[in-house]
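Missing here: one protein chain of the complex. Every other protein chain is in place.
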Amino acid sequence: MALTSVQSFYSPEDSKAVIELLDKHEDSALIVAGGTFLHGLVSRGLLSGIEALINIQKLGLNKIDISSDAINIGATTLLGQLKNCPEVKEQAWLGAIKDAMEYPPTQIMNSGTVGGSISSSCPFFDFPVSLLALDGNVQAEGSSGSRDIPLEEFFAGLFENSLGSNEFVTGVRIPVPAGSTTSAFIKMETNANDLAIINVAVCLSMSGTGDCEQARVFLGGGVGESPVRSPSAESALVGTKVDEEAIEKAGEAVLNDLDPLSDHRASAEYRKAMGKVLLKRALASAMQRLS
Amino acid sequence: MSTTNVIGKSITRPDAYDKVTGGKKYPVNYTLPGMLHMKILRSPYPHAKILSIDTSEAEKLKGVRAVLTPDEVPKKYFTPVYFVPYNAPSMVQDFILLSDTVRWAGQPVVAVAASSEDIAEQALELIDVEYEELPTVFDPEEAMKDGAPQLHEASPNNIAKNPSFEFGDMEAGFEDADHIFEGVYETQRAHTCYMEPRVCVADSDTDGRITIHSSMQHTFGLREKLAVALDIPESMVNVVKPTYIGGGFGGKLDIGFIEGLAALLSLKTGKPVRAEHSRGEDFISTTRNPIKVYLKTGVKKDGTYTARQIKSILDCGAHATHGSEVIMVHGLYGTFFPWKCPNQIWEGFTVYTNNMIGGGYRGYGAPQGCFAVESQNDEICETLDLDPIEFRLKNTHREGDPHPVLEGHKLASYKIEECLRQGAERIGFDKRQAAGSAEGVKKKGIGFAVHPLWVSGCVGFPDIYEHSGATVKLNRDGTADVISACVDLGSGQISMLTAVVAEELSLSADKVRIVYADTDTAPFDAPTHASRATYSAGLATKAAAVETKKRLFKAAAAVMEANADDLVLEDGKVMVKGVPESAVPMTDIIARAESPFIQVGEQGPAPTTIAEKGTIIGTASQAPPSNPSPVGAQFIEVEVDTDTGEIEVLRVVYSADVGQVIHPNSAEGQVEGGFQQGMGYALMENLQFDQETGACLSADFLDYKIPTAMEMPSNIESIFIDSHEPTGPYGGKSMSEMCLIVPAAAIANAVYNAIGVRITELPITPEKVLKALGKL
Partner (left out) sequence: MKQIIELDINDEVHELAVEPYDSLLRTLRDKAGMQGTKKGCDSGGCGCCTVLVDGKAVYSCMTMVMSVEDKKITTVEGLPSEGELDPIQQAFIDAGAVQCGYCTCGIMMATKQLLTDNPKPTEEEIRKGISGNLCRCTGYQKIVEAIQLAAASY
């Protein structure tokens, strides 16, 4: 199936031009980069009425800037670039991203972009869940300027987000945590080229004495129309050493915050049970990473 | 057996070079100048009457050349399955290209031909169809009940077929038993997932004759069914054999909709028409039929069967098609005859529902049967504490026994004991732990399954075509051309035919070419299916090569002034047996046979001397002499994560008697690829449909999961038992389907050994494992 309604394919070279095009075409324009998600929608007949495609790959957004307080990842940074970034490979606190980048096959790593993964607002993706655990922000640009949107406030249901009509995602920003922080991500999939049946990302900040000061726990996959946070699991972890007992309690606690979907890939009951198992494994993996 | 030239030596696959450099010759690459593109409008409803169709807006769209509605299709119901006559009495004639009643979501309603694919697709959106929805039924057992929605008038209670077999005394048999085991075993819809879509280009001549290229498994089957669908004589259709296709596995074993509709649109427009399935269309066009097996078996304390009662319910979907044959093969070769049991009854039901229609798939009813029987056999051994290998051997046939199905034939090569013992030794079966006794979250287990009876073709089956033919022609440059209608699905028919002819004519494999063939020029050949190509097409092609050799010797006898009966062929030379100095290059003989009647030499014109003028050519068309059974046992080690239910296959050993192995590398490839399909069937593959709308929920590879290289075990070991089938080509038998019949049962038994709980419904998903463990 082809997206035959498309009349124009633009490759503007600055954001001003992008915004002008978004203004001009309104709802009939779509931002593209790698094209993977777009094609997924088209082949399932989920997209219609699109007349203009705006390719943002020439905006120079395919770069990762690292400063002492944040990592800025441009929207058109390829997942593969992110995977090969030395910080992602080495830093324990970025472990959730490192883990998430282990799953996609080569072809997706070479086409899929950070911005696309976020702005498509698909609850079955992996990177957004790992980024939620790391308290990432979305950077957006529009006619009224640029702004940072906390990722937690960004997702607004299946394929929906809080972007304004002429806004687009230019990158994500991850604040560098103070102290000793570790994170991990785990996904359940049927084969190696799959959307998550369920996935879990955790981020733990530990004090000098080994107590958990802050915990962020997010789950995606078929848990809802957007990824969900588990405050119950987080509070079961804060103040503990995240030892076996605390992990077990967090596993029980996460069930309070889960009301997943039943579909042809898994039942809600199974997803819920796996939320617990995967969370426990992710926590163990994050702690392992710290040691 | 004497030393062979190429048999058993893995010649380089003749098609490999072309395929690694781009593979020009797939049907999907075939195009013609000026061809149109066809798209199909399909029903969104699983059961409805079409009240009206308005195509006027679509016809106005620029680039649309023709539209085809149910009114314009010959009203002729037939069996679309390639390997039986279109009106075979043992099948059900309920198939038509376009109908005014739709019985499954996805059934074609209107076809459009346009100058581009995009325009054809846009035109579909402009067609207005008014439907009256009808009540639906998706469960075959519901469909059999009185008062259920009826799909076809001729089949009350939606029962398309109801075959049964019985022998012995059931009552006495069960009375004689010390233990009776009862179980219900269910299997799902699985797709063959050939990688090349179904695709065709149909072209029509001014006299109404159709030439068609298609990705399919049977040239002559397509000719016959297309002629019936178009209601024209068979000779008005020429089917060009594809040089190779991108996989079939049984999924391209019937005329679907595209060939007939494209041909009708070509007749209507006078243009070539190309049609190609999207992957979504492929997913709803063919499937392994799901079968629910009710199995009751009586056994003595020592494990001897006393009685077996089997009821099998097959969901054939909206049309019977393959479902009316799959049920028979499932009954006879999948459950009833593989094992020796003195008292048996089997009853099968092929039941219409508003699900998609079924198709052929490697194993054709046997994987469903093997899963049921071998799961229960495992249960019997566990309960009665019997040695599972000895139990199998006690209840199976043995080499030299009469063939259980074919009267007058015997199991001449049948090394089942060696298969079981060598496989068990290789995996270390004697060291396996008691079921469910492994410690820890991840539990390992070993299991196996054997399927003791299968086919090398269709001899003995009612209504199924079986004969094969070929022509072998020697060229003056010392090469041989082989004209055969046998399609290579990827499973190595080109290599096999090449090896057979090279062997017979003492040529190196690179001197043999499988050349162009179509139904106009090649002798009939039954499809590449039913594990028959090596045995049946191989034998016929060998016979053609023998004829060619005879003719060569006649010419040589004249040239060499020798007796044809004394001649032998070695290394491309003809010689009198035992007299090496008499050798004449074969090319000289061929040149003399094909030379002008008078040749001008140094001494001027002179008549050539030999009487045997003409092409050195031989043709054979014959039925195979028997239907020898390959046999194979598969041993598997798995690891089950008892927290998630995920199953990893760690190790696979397959030991088989396939007679003399013709091409070892390809034979291993069959085992390894068969296991990929079997593992998918066992663990993840499942074509799922919305139970209200009938819409397919797994119409792409995102939702229909098959194993990637990551899920597959790192080593699948093949053991080929030393064996020789006296009726086979060079002692060979067929093997392809066996490799897919056993894996699901073997995996299920291994999972049982790991966790101590049996799962009787495929696929064995992580969720089912957790439920079985009581963790959900």
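Here are some notes:
Here the chain labels run A and B in written order, and each chain numbers its own residues starting at 1.
Keep this in mind: contacts are C-beta pairs under 8 Å (C-beta built on N, C-alpha and C of every residue); 3 or more make two chains touch, one makes a residue touch a chain.
All values derive from a computational prediction rather than experimental measurement.
Checked against the full complex, the one of B:Y82, B:W104, B:F138 or B:Y194 touching the unshown chain is B:Y194.
Check A:S15, A:S28, A:N72 or A:N110 against the missing chain and you find that the one touching it is A:N110. For the chain left out of this panel, the touching residue among B:E325, B:E417, B:E646 or B:E672 is B:E672.
If you put the hidden chain back, the residue from B:K9, B:R279 or B:R476 that touches it is B:R279. For chain A, the residues touching the absent chain in the complete assembly are 1-4, 6-9, 11, 32-36, 38-40, 43-44, 53, 55, 57, 80, 104-108, 110-111, 192-193. On the side of chain B, touch with the chain left out of the figure occurs at residues 10, 12-13, 15-17, 19-24, 26, 28-29, 118, 192-197, 244-247, 249, 278-279, 489-492, 665-666, 668-669, 671-677, 700-702, 706, 708-710, 712, 714-716.
Following the convention adopted for this analysis, only the chains that are shown with their structure count from here on.
Chain A and chain B have Cα centroids lying 44 Å from one another. Within the complex, the chain B residues that touch chain A are 117-118, 121-122, 278, 280, 643-644, 646, 684, 688, 697-698, 700-703, 705-711, 766-767, 770, 775-776. Chain A makes touch with chain B in their complex at residues 1-2, 4, 40, 43-44, 105, 188, 190-195, 263-267, 269-270, 273-274, 277.
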